[in-house]
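Part of the complex only, each chain left as placed.
First chain written, first letter: the chains are A and B, and each begins at residue 1.
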Amino acid sequence: NIFERKQEARKPFVRLVEVNEVSTDPKPWGVNFPLQYEAYLRTADTERTEYGGNHSLPPSKLEKDPWLKRLFAGYAFSIDYREARGHAYMLGDQQVTKRVTDVQQAGACLHCHASIIPTYRRIGMEKMGIEPTEEKLGEAFAQEAVMEGFRAVSQMKYEEVAAELTKTPDGTTKPAEGDPHLGAAHPVSCVDCHDPETMSIRVTRPGFIEGIAKLARSNDPVPHLPSIKRWRDSGAKEPYDPNVDATRQEMRSFVCGQCHVEYYCANKMTLTFPWSNGLKVEDLEQEWAETEFPGEDGTAGGGGEFYDYVHKETGTKVFKAQHPEFELWSQGIHARAGVSCSDCHMPYEKEGATKVSSHWVRSPMLNINKACQTCHHVSESELQARVDTIQDRTRALMDRAAVAMTDMLDAIIAAQEAGASEEDLKPIRDLQRKAMWRLDYISSENSKGFHADQEAARILGESIDYSRQAQAAAYKLPAGTKAQPEEVAATE
Amino acid sequence: MTSPSPETNASAESAPTPPENVASGRKSSFGKGSIVFAIFLGLLAGVGTFTFGYGKGASYLSNNPQTCVNCHVMQDHMDSWQKSSHHHVAVCNDCHLPHDPIGKWVTKADNGFFHSLAFTLGDFKNPIQIKPRNKRVTQSTCVSCHENFVHTMLPETRGGDMQSCVHCHASVGHAGR
């Protein structure tokens, strides 16, 4: 009977090779699950590499959109910023970006670019006075140690942490006599998303675990995350724990939400996902606006107002938005309809008589049949056209917002040259911060608006408004100050 | 009304009795093309035989939904049919074969052949996408069963244009569409 067949529990898989909590090397997992492993390896394939060769870097976004250089002036992103590519490259691309080679970065960067949990655990255990033997490290997840290690690593330098990775066993590397390397660093790997015992999906990243717990405590409605409502209604005392409370369908997005999110990641605070007020662009902005850095000595608020960088052309302190895919998706119709990241980016594929999730995580537009046509019974070309329409509109508004932004910068610079006072500039800087945040938010989000099309357009509309308001306000600054240099010239 | 479940080897006779209008006399209209086509099918029959046997192609001659699932690629459709509003009133063939006697056999032969070919070559899209021709078949079967109820939707003149039923009722045969 087909109903019975449906109900049957997943048959325990045949475990040909043992894997455990230190197994960051995907190879042994691949022996047990060759289909997933082979697809996973294909994240190293990119259409692009067919042209440029495997080692060439993906195209520079800065060259495609030169206004980005002005947006990021004074920040590492202005020296090197590229298209994303497959998961296989995440570690390598981070190590070679000029943002890392030419600028001192924090160890927290590796939170999302490496299979780092066992290293957190090891460092955490050390702090907690537990000896981190390979056995001990592989035995259990050890949440407390992981969080301890996460906090410690946030204060370290990038190179130090990169080195620490290789000091943690990875489940396969057998170090040669005297070799201090116990393991190798790996990009996101099976153990990051799966429980090695049961293979269920799970979240492992401290940034996400803290972030989603904050979100649950907020009163953002999040209709797309029903388990948060259940947790709120239950009046539970324990913080919301995705690994306990979330539905499987939610987990199919949460695994991605561990990394594809807006963050703060430098050494003034631990890595933070700004979700205390909700997941909308203004909720995130509000958290940053209300944050104060701790002082050198750790005193709350002693370090002054939060900002990511001082915009070099204008001297304004601004926020940097990074890949808010999870947040933007949250505002879209697919999230509302319960469609997860994995539904589109890891669609089921028939392999013989079984269905497997495609572990070749990539653009669904390279796989429209599997990614979209399960739900949308229209032709591939029609689906492509629908996506193009959405992305073209987003693109057009983004270009418009970029022109508004550069016009604003020019106007502020002119006002400053004309001797505008800091007091005059204050409200203009506030507008500038909002404008840049919103433009950056959508331009650094990677779906070009697809994940929530109307919301993306709304955000860009606001960006335009703030840029142009700042521009107008700069023009309007007291004629006295502004006209001075000219008047001086005229009277000479 | 017997409900055709996968276990009961539902025969054509035990299929649900559709609303009375089904029996109402109507002529099938098919042209010369179909005769040529039937000959063409005959020629190709040989090629199709292998898969036809292997894939238990005789299932096409039966009305039992279970026989469609002899090909596991049909499993999803079976499952979604089970959950659909029609699982107790219509089996696969009620919707996927024309209700007039000749079109029915031509379609059986045609689909039987092409399914087998596709199955053998494995070069079909998955999720499977219904082709325009078979869409017209499903449309005609909806109308055949519901003709009276949707009378106002029929074309003003024979053969005229009418709306697609699945434009609005996408999930009647397959839940979750």
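The rule is short, and it goes like this: contacts are C-beta pairs under 8 Å (C-beta built on N, C-alpha and C of every residue); 3 or more make two chains touch, one makes a residue touch a chain.
Treat the numbers as computed from the prediction; the structure is a model and nothing was measured.
A single instance of every chain kind is placed in view; the whole complex contains them as A x2, B x1.
Here is the rule we go by: only the chains that are shown with their structure count from here on.
Chain A and chain B have Cα centroids lying 48 Å from one another.
The touching residues of chain A, when paired with chain B in their complex, are 1-3, 6, 349-350, 353, 369-370, 373-374, 377, 379.
Residues 6-7, 72-73, 75, 78-79, 82, 125-127, 129-130, 170, 177 of chain B are the ones that touch chain A when the two sit in their complex.
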